[in-house]
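Shown here: the complex without one of its protein chains, the others still in place.
Entry: chain A
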Amino acid sequence: MMKNKQRSEPVVPDVHKTIKAAFEAFDYESNNRVDVREIGTIIYSLGCFPTQADLHDKNSRDSPVQVEDQTGCINLEKFLPAMTKVLMEHKFPSVPEDLLLQAFEVLDKENKGYLEPEQLAKYMTQEGELFTQEEMDEMLTALADHENNRVYYKDLLNQWTIDPDM
């Protein structure tokens, strides 16, 4: 996976290789096509932070999320150049980790160092780019400290911001 090198510019052939590798992981039939529902995972894994609007933008010419009419899938032919542009131009810019910490601290108004699961759930499902109930359940199951019924967000941060070596 592409490491977060913000100083040196990525080279196009390397970028192509990286994009193809990520795409192939979901190309179940080896026909250069991927189900449109998997495209979010692919774009995120390439180090980007698209908004939900970005992920559903089927209309802009340069959008990587353009669906083929016959198959209802995303074709590598279109995805590769569009995604290359996204990466080269930093179109879905990343959110720095310290801002993520600040974000949690904003929600933790009393500065307790943790959030109640219900509190977090309320924000996630009612504000911003709303979580589905499924996403919310999944997040709480995996992340909440079930003994104390708290979400210690500093621990979450560590987990979320590690750059896995793929």
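Just so we're on the same page, a contact is a pair of C-beta atoms (placed from the backbone, for glycine too) under 8 Å apart; a residue touches a chain by one contact, two chains touch by 3 or more; residues count from 1.
In the analysis below, contacts and distances are computed from a predicted model.
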UniProt protein name of the chain not shown, from "Serine/threonine-protein phosphatase", "Acyl-[acyl-carrier-protein] hydrolase", "Globin domain-containing protein" or "ALA-interacting subunit": "Serine/threonine-protein phosphatase"
Contact partner of the left-out chain, one of A:S60, A:Q102 or A:T141: A:Q102
Residues belonging to chain A that touch the chain removed from view: 22, 25-26, 29, 31, 40-45, 49, 51, 70-71, 95-96, 99-100, 102-104, 106-107, 123-124, 127-131, 135, 138-139, 159-161, 164, 166
